[in-house]
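Below, a portion of the complex is reproduced, with chain positions unchanged.
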Amino acid sequence: MLVNMKGKDVICTQELSVQEINALLKLAKEMKADRYGDKYNQLIKDQTFLMFFFNPSLRTRISFESAATELGGHAQFLEPKTMRLKKTSGGVEVQAGETIEDAAQVLARYACGMGIRILETSVENYGDGNALLREYAKWMDVPIINMADDKYHPCQGLSDVMGMQEHKGDLKGKTILMTWAHGALARSYCSVHENLLITSRLGMNVKLAYPKGYDLPEEEIAKVKVNCEANGTKFEIINDPDVGYTNDVEFVYSRNWFGPDFYKIGKEAEIARASKMTDWICTQERMDHTNNALYIHPMPVDRGKEVTDEVASGPNSIIVNIAENRLHTQKAIMAMTIAGMKVEI
Amino acid sequence: MLVNMKGKDVICTQELSVQEINALLKLAKEMKADRYGDKYNQLIKDQTFLMFFFNPSLRTRISFESAATELGGHAQFLEPKTMRLKKTSGGVEVQAGETIEDAAQVLARYACGMGIRILETSVENYGDGNALLREYAKWMDVPIINMADDKYHPCQGLSDVMGMQEHKGDLKGKTILMTWAHGALARSYCSVHENLLITSRLGMNVKLAYPKGYDLPEEEIAKVKVNCEANGTKFEIINDPDVGYTNDVEFVYSRNWFGPDFYKIGKEAEIARASKMTDWICTQERMDHTNNALYIHPMPVDRGKEVTDEVASGPNSIIVNIAENRLHTQKAIMAMTIAGMKVEI
């Protein structure tokens, strides 16, 4: 089957078909094996990819900019705070400026595609970031790539499963433990959501562990359940830091995320609460109860809180490899959506 | 006739010959028709174009950086506030640092050309921005391109007339209405000046409408008059928001600009005054009195103040096309002044 994604936006892997996910993963692996090869380095030659960072991120910026460079193009690092956009509140204009309709249509004339990063700290309510990204997608006739918003992070999810496949082959029927961890960073949902969605989509059993009060949004959990049902796999929620580490688990992902009342109580209160739950950490002792599980994490890692140094720097940690995969999956996304490269799966 | 602009600075279209303007427009149109063609994508290969933004501007930055990329080169986005330049006031040094003489000579060793953007908000008196740009031009033996200063905006002017020609062919003898509009942005003169200068230069009749007290600088109006006299065309000033919309008008350009006392009264006072004159807006009803005129604007548009949504998003609005033309005219300028491409007209 020949997969064609030309012109498609990439906002969440759940909105791609499994065939599209598999095509992207196949291409990303081929690109990794032939990094500067002639096969790929002209795909967006002389073209401009725009990167809109409402939230700063060095790693995402570097990996996207490198991706464009390696495909022969050029990525521009942009901070939209210097754009003067019209703002309204309750139907009344509170800041004179340009509409997204106007701005987006012009940007599409200059660029072959655009990435947007907008996290919870740049918006007032959960989902506003994702909505803004979709507003740009509506007005632009070139592909929009989600570089992490307040709901999803498709490039991270693809990089996770690419790394998992590189080390363990087909993921079908294998089990992942996603576990909350304490820490002082009040982290976004996006990487966690995306991992739950894409691993369940690709046929894995999913165990989700977190302390009471740290439920993830219901609508995302509902999607994960549907994915598992469709694949005949298991989905389990555990409110204990220990019992998820069982001998069927082949991957462990420990990560801090904020509670559902974060938007109300704010960052400091969230950090104060989360910092107390020091038993929520991935340790070697816990890992020893698994099936020699690999440790994964989207990085940056909050060592000593999300995971011990022993695990993070240990032989079963594949975090740096997964981080590297960001480059390759992003190249694959650009190649297929922008350059229209077709992939046989 | 073969036009050669190698090494030339582009500070205002009035300082170019009509032949040079026509050559740039011809080349820009060819480049638009063959955007990534082999004919142009090596013109500044591996060379560096510097962009000095004393004032931020996302659109100008994107269009110039894309232009350099499409010609095979690389543009660097620079904010001179991180340069420590010597400053004097009344002959006394008030800040230790480097002279423009030294800085400019070194920059010219690294780069093939440089763009400068410096608006009224970065200088104390009208014309200081343009003077600084000319100071860099004096010390650098590579082309300096004005990316908008407090007086002129040649790339915008060229893009305006390129778009107008694309829709209506030869502009000679046609009529444009340039009209002031209210709003809360206290906008610069540069785009307005440049449009008046280049449309009058290319043989158009010019109607200029604004409320009493919003006169443009006399020296620029004098140049527009000379241009019209040389072409045997009409130039008219109207202090009424309605009567300029007549059945000979084929283009309408509505735009806010600040009054001549802006540098004294400041931005807030200017905005308070301008915001009251709500009758100064381009509406469909007014457009209906013209010869099916096209609506033009340099963008970003202040919708609801400079123009209604009905006109800005209507079938006669060519604003997005003109915005796109910034890319092509800037490529043409770089190709002719930096790479020395010659154009037969």
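Order of writing sets the chain letters: A and B. Residues in each chain are counted from 1.
Convention: contacts are C-beta pairs under 8 Å (C-beta built on N, C-alpha and C of every residue); 3 or more make two chains touch, one makes a residue touch a chain.
Predicted model, so just to flag it, every value in this text is computed and none were measured.
Each chain in view is the same protein; 2 are placed here, and the whole complex, as held in this structure file, contains 3 copies.
Note that in this section only the chains that are shown with their structure count from here on.
Note for the complex: subunit A touches subunit B at residues 45-48, 50, 73-74, 76, 78, 80, 82-84, 86, 93, 96-99, 101-103, 105-107, 109-111.
Contacts from subunit B toward subunit A in the complex involve residues 36, 41, 56-59, 61-63, 65-66, 69-70, 72, 74, 77, 183-185, 299-305, 312-313, 319-320, 323-324, 327.
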